[in-house]
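Structure provided below as structure tokens; questions to follow.
With one protein chain removed, the remaining protein chains of the complex are shown where they sit.
To keep things simple, chains are lettered A and B as they appear, and every chain counts its residues starting from 1.
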Amino acid sequence: MSALLDVQDVHTFIGQFHILEGVSLRVEEGQITALLGRNGAGKTTTLRTIMGMTPPARGAIFFDGRPIHGLPTYEVAQLGIGYVPDYRAIFRHLTVEENLHLAERRKGDLKRKADFIYHLFPDLARLRHLKGGQLSGGQQQMLAIARVLVPDNRLLLIDEPTEGLAPVLVEQLVEAIRQLREQTTVLLVEQNFAVARHLADTFVIVDDGRTVCQGTMEELANDPATVHRYLGVAVGGEA
Amino acid sequence: MRRYRAVLIALAIAVVGIGLVGRSMKPGTLVATLLSGLTLGALYFLIAAGLSLIFGLMDVLNFAHGTLFMLGAYVAWTWVQNPHGLLLWAGLVLAVAGGSATAAWWLNWSPDRRPGRWTRRWLVAVGVALIGVTAWQWLRWPQALTLLLAAGGGLAVGLGAFRPPVVRPPHRRLVWRGVAVVGLLLVTVLLDAQGPTLASAVAGWGSNAKFVSAIVVGTLAGAVAGALMEWSLIRPLYERPIYQVLLTLGIVFAGNEVARAIWGVGAKRMEKPGWFGQPCRSESLAAWVYEQCASVTVLGRSFPTYRLFVIVLGVLLFVALIVLLRRSRLGMIIRAGVQDREMVEALGINVRQVFTLVFALGAGLAALGGVAAAPFVGVYPEMGLEYMLQAFIVVVIGGMGSVPGAALGALLVGLARAFGDYIVLSGVSLPWMEKAVRMSPSIARASTVLIMAIVLMVRPAGLFGEEE
Partner (left out) sequence: MVEPGTLDVRAKQATRRWNLQGLMVVLFLALFPFLASLVTGEPPDAGRPKFWQGLLIQAYIFAVYALSYDILMGYTGILSFGHAMFFGTGVYATAMLLKHAEWGLGQIFLAVLLITFVQGVLFGLVSLRVKGVYFAMVTLAFAEAFYILSEATDFRRWTGAEDGLHGIPVPDFINPTDQRLRFYYLALGFALIVYLIARRVVNSPTGRVIVAIRENETRAATLGYNTFAYKLIAFVFSGVLAGLAGMVHALWNLNASPAVLSVNTTINALLMTIIGGAGTLVGPMLGAGVLQLLGYVLSRTFGPRWPLVFGVVFILIVLFLPYGIVGTWNRWRAHSSTKDKPSLSSK
């Protein structure tokens, strides 16, 4: 079975620093895969490398069987990959609606998806004429996710969606992402192990820029030693 | 709120300044000086707006912006004086553009048939050589031959240098683009077949038609030059910003020399269009509509009507730019891109293409400014640098990347220049001095720098700028 996204032994440099020293991972269609690892392990760089923002020096990346390493970012995105960076990257001077409009890849995308998006994030419907910069942190995160739902993306790369959010908002977001599973495939970077465990079907752990292990979330939950070693948390903590 | 505070402070300073100076002025003189300031401000705005947008979006400080201003003025002048020569050269540009547009379309239509790597290099080399030879021998070889060669060169360069998209655009869009390319080719052929006829027709036009068409031609020339500049010279250097600045400086240097080589050193005069050209003085704007006088009475003083036109032009373009930025998708992309280019690209938008477009837009605006300036400041090689320096001051005052900032800065600098000129010419008299000290306009020119220094001390990012 061929995976939707197949990253093969990718090496990435930022300046002269060797950040990724061999990351490999597979994301199967229709699943949520959690990308786990400590701070500075290379999770964000992995997502950025997939997006072509920090192109890999070595290795290969296939999306739906077609090589995408070396493509400019916008073409990677046009192939159907949506990216939600960890810094949210909402356009502050654009209204919520304009933020969503900007994400259209074809005319009418937003019209088609508006109901679904506003149903998923009712807050956004209420705030649609507000500027992005006027939203709260949680609302911005919702907008960032809503934005990649506007076009028909087949894969979403979501970087630390729950970071720095109040528990109530975390719950709301987790629920939203769970509903996404029916629509698309997700590669999720998540520090909060409880959230990851709750959401993901499979996992990948990177450490020091290398893939350490990959498997189903079940397996990981039953392997506290690995969790402790690479993530530094005890299994069983609930969100 | 902070933004408005900055504007209020700036306006307060302007009002107080004008009030202080204006107390000693007759109302007519005051209004005339105000209008002169607005005229200058409108011109500065046209240059500064593009400069500011380009910097805001792509972090390129385009020193060659003044060169584009100058280019607009020269092209307009040539269009009025010698449309035939200009049309001949336009044929060359159009042929090359038509060739490369065909290449771009072909690559979009069947992306799989892109030539191999070495073939591409050869194509570019051969294409550039072909275009070079054609440009060299233009007007010497038979026209049909040079036309074909130029188009072939454009086609080869396009096939070699363009990259087909990974995702094929929708079929309908491709068909429409195909129609546009065919249209461009047709225009090229038509222009070459009917060039002399068209040229003599233009030569026979009245001054108004000439002027309006000169605005279109000058703006287009600037936009095309800007797009070409970005695509060929600036694009390879986005990773090395300092060298980008140096490169644009090189373009200034070379551009000035090219202008001197083609048009000579001296200043050229461009005639005012008939609407503003009758040697008389209208009593009011309503009377001007019938009489089309060169000047109009404003509170008992005469003021050139052409300058009023420049003010109106500046205001219109300001409004148009704001509407473009607020209402269009391109404007949305620009506003978003000023903040975070990478994220815009991550949404699937080809930012580089937008860069070229914005560069062309800014260049077109500057060239338009050049055309508008030509009838009242003349056309000379140094005008580019002269106005660009003022535009720099405007942009520093207004804050990079903000069109309203550019407008406000242009207004301030324009007014400062006009009132400064008035003050130095009429003399400065302070209570303890026996007689007023008269100075030359140079002092007023130098003093705009002072405004910039003050603004920078108070708000280093400019009035509308955002601190990083």
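Observations, loosely collected:
One rule holds in what follows: a residue touches a chain if its C-beta (ideal position, glycine included) is under 8 Å from a C-beta of that chain, and two chains touch if they have at least 3 such contacts.
As the structure is a prediction and not an experimental result, all values here were calculated from the model.
Taking every chain of the complex into account, the omitted one touches B.
Only one residue from B:A14, B:A209, B:L233 or B:V377 touches the chain missing from this view: B:L233. Only one of B:V396, B:I423 or B:L463 touches the chain withheld from this view, namely B:V396. Across B:V258, B:A287, B:L330 or B:L357, the single residue that touches the chain missing here is B:V258. Of the listed positions B:G28, B:P111 or B:G250, the one in contact with the omitted chain in the full complex is B:G250. Contact between subunit B and the absent chain runs through residues 55, 61, 233, 236-237, 240, 242-243, 245-247, 249-251, 253-258, 261, 385, 389, 392-393, 395-396, 400, 439-440, 442-443, 445-446, 449, 452-453, 456-457, 460.
Basically, only the chains that are shown with their structure count from here on.
Subunit B has its Cα centroid 42 Å from the Cα centroid of subunit A.
Partner subunit B is touched in their complex by these residues of subunit A: 51, 53, 71-75, 77-79, 83, 85, 89, 91-94, 98, 101-103, 105-106, 147, 151. Residue ranges on subunit B touching subunit A, taken from their complex, read 165-167, 170, 329, 332-333, 335-336, 338-340, 342-352.
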